[in-house]
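Take a look at this one; I'll ask things after.
In this view, the complex is presented without one of its protein chains, the others remaining in place.
Chain nomenclature is as follows: A and B, assigned in order of appearance, with residue numbering initiated at 1 for each chain independently.
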Amino acid sequence: MSEMTTNHAIAAQIPGEDVPRGERRSYWANVRERLGHDPVTLFFMGVIGAAVGAALLAPWVAPHDPYATSMLARLRPVGTEGHLLGTDELGRDMLSRLIWGARTSLLMGILPVLVALVIGGFLGVIAGFMGGAVNMVVMRIMDVFYAFPSVLLAVAISGTLGGGMGSGLLALTLVFIPSLCRVAETAASQIRGLDFVDAARASGAPVYSIIVTHVVGNVLPPVLIYASSLISVSILLAAGLSFLGLGVSPPTADWGQMLSSLRQGIYMQPLVCALPGLAILIVSLSFNLVSDGLRQAMDIKS
Amino acid sequence: MTLDTVTGSAPVQATRTDLLDVQNLRVDFTSRAGRTQVVRDVSFTLAPGEVLCILGESGSGKSVTLRALMRLLPQGRSEITGQVSFQGEDVLAMPRRALNGLRGARISMIFQEPMTALDPVFTIGDQIAETVIRHTGVSRDKAMARALELLELVRIPSPERRLRAYPHELSGGLRQRAMIAVSLSCYPQLLLADEPTTALDATVQIQVLILLKQLQQDLGMGTIFVTHDLGVAAQIADKIAVMYAGRIVEYGSAEEVLLNPSHPYARGMLASTVSGQARDRDISAIPGSPPDLRALPPGCAFAPRCAFATDLCRRTEPGLTPRGTFGHVLCHHAQDLASPALVGATVTAT
Partner (left out) sequence: MMNFFKLQGPAARVAPRPDPRDIGGPRQPMLIARNLRKHFPITGGLLGRAVASVKAVDDVSFTVQKGETLGVVGESGCGKSTLARLLMHLVPPDSGEMIFDGQEVGARYGLRLRDLRRNMQMVFQDSASSLNPRMPIEESVAYGPRVHGMGRAEARAHAISLLEQVGLPARLFAGRYPHELSGGQKQRVNIARALALDPRMLILDEAVSALDKSVEAQVLNLLRRLKSEFNLTYIFISHDLHVVQYISDRVMVMYLGEVVEIGPVERIYANASHPYTQALLASQLHADPRNRVTDPPITGDPPNPVNPPTGCRFHTRCPFAEAMCSSTAPRLHPLAGEEGHIVACHMADPSSGHARAGRAGLDRLGMARPLAAKAASEPPCKEGLRA
């Protein structure tokens, strides 16, 4: 076709357009590159990475046994010899408990959101893409869950199931499904009406192929961004459940649980008592800022 | 080759009777990524009762120019320099308050999509009356009577009923007429129109164009009409300014520009407009697409697409070459190209 020079093949003869862009780069490669230019997001990703790393490596990283009590060394201040971050009301090492607590807190923060992302996202994409009666049924069921405030719902579910970590996880998952479903549904129903989906249908593509190739890819960014902001909510809700005694049962280290049991010591060692709260704050904030950075990196026009 | 070329900033002759005198208007958009020149060295004048069409393709800067005249660009992200004098007053130096007194009263504007320019929660009557009250301070009853008058003026059938209608209850053509009525509420001396008929159907577009032309003549309004459509320009313009990549490349009377264009871009645009061409032959298209304003070529912005481009064009930006009684052409080779032999050889007029 190279002899077709005049008039037809000239779409390329534009200044600045002669940059070869022949090889394909996946959308995610572009997202990675844009993230690479965003130091703030990278820093907070590092914070999250450190927290997750510490949680995973708790047995090796933690300086003390998080359950070893000492009636002599109770409520020591931050900076105490041998107890870098002090000790709690039973004399347990705070640093070790925070590191071990990260295990449960991060698990409670991330797992419910992940599971809800898969279930809610799936339901939302189906409801949004199919429309009609399917949409009606799915979304009305979600509306029932929506009718309750999320804290109340989480408390009610885990209370009914009898507390404990398992029921806490289940409660949080159920709380997050409707909102993730709603976000996925909105995105999918917008995409359903676009010409490129019609073009895919016109090429004879079956529904599942259209959903996998064209819908999921475009629904994922908004849903992922929303989900990453939910992780901080989940950590806080989990902390709240523990605080109420519905989450993790006492000896286990958990930031919410620690916050709850330390409140008696607040007048003696305010800083030590605030530490679990500080940890929750830092991790939640990091997830929020990373989700913000992700939103910018996933914007195709940036 | 001695070209009678004057520098890019040569003033376009302004007379005392001018309604609007624009000299070296320049608009920069600023963002974190840097500064982009969107409009450069735009100069023209408009007499009362005259219609100027700014003709250009998307991204040529025609709408930005129009908005800059009323300082309707987002503050902080744009910078307007140059001189815009409306009835002798410097619009660009005017304090905000004085500007607000000008907008909607002595200068008003109509847009392409009336649905976004009209407020959906107020009736047509309310919206016209509100403008009238704001600028003249008359009573509500008087303002409503005025609104009715205006709907009659723009020939909306059964105006009493339409006074109480909401924008979404009107068809596209009626909505556009309603917007024209809103814009005329204070008998402006200058009407700025941004593609007001582009979204309309052909049979409705011609009605609105004829109406606008008639109103403009009856009320003696100076009008600036931004469009991408040569046919619209031919229908309504006294003067035409053709914009390309932020600059006016050709400026002259409607007859001069449309019947005997000098600038290669203006010619190419005319030749590539489909209108009764031989069906078995290709249309003579301009190759390529308009340049990215963030990365303009060093010389003439049109040189990469121009069949007549020389090394001079690719190296240095052209200045203005006068043409006709008041117009100009932005081309190094304007005079050579004006010779009929060359015209016949390269561009077949349709």
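Here is the rule we use: a contact is a pair of C-beta atoms (placed from the backbone, for glycine too) under 8 Å apart; a residue touches a chain by one contact, two chains touch by 3 or more.
Bear in mind the structure is a predicted one, so any value in this text is a computation, not a measurement.
Of the options B:Asn100, B:Ser272 or B:Thr310, the residue whose C-beta touches the omitted chain is B:Ser272. Screening B:Val27, B:Leu174, B:Leu190 or B:Val226 against the full complex identifies B:Leu174 as the residue touching the chain left out. Taking the complete complex into account, residues 1, 4, 7-12, 17-25, 27, 194-196, 198-206, 209, 213-214, 217-218, 221, 300-301 of chain A touch the chain not shown. Residues touching the missing chain, restricted to chain B, are 57-58, 157-158, 165, 168-174, 201-207, 209-210, 228-235, 237, 254-255, 258-259, 268-270, 272-277, 279, 282-287, 289-290 (touch as defined at the top).
Basically, only the chains that are shown with their structure count from here on.
Mean C-alpha position of chain A lies 50 Å from that of chain B.
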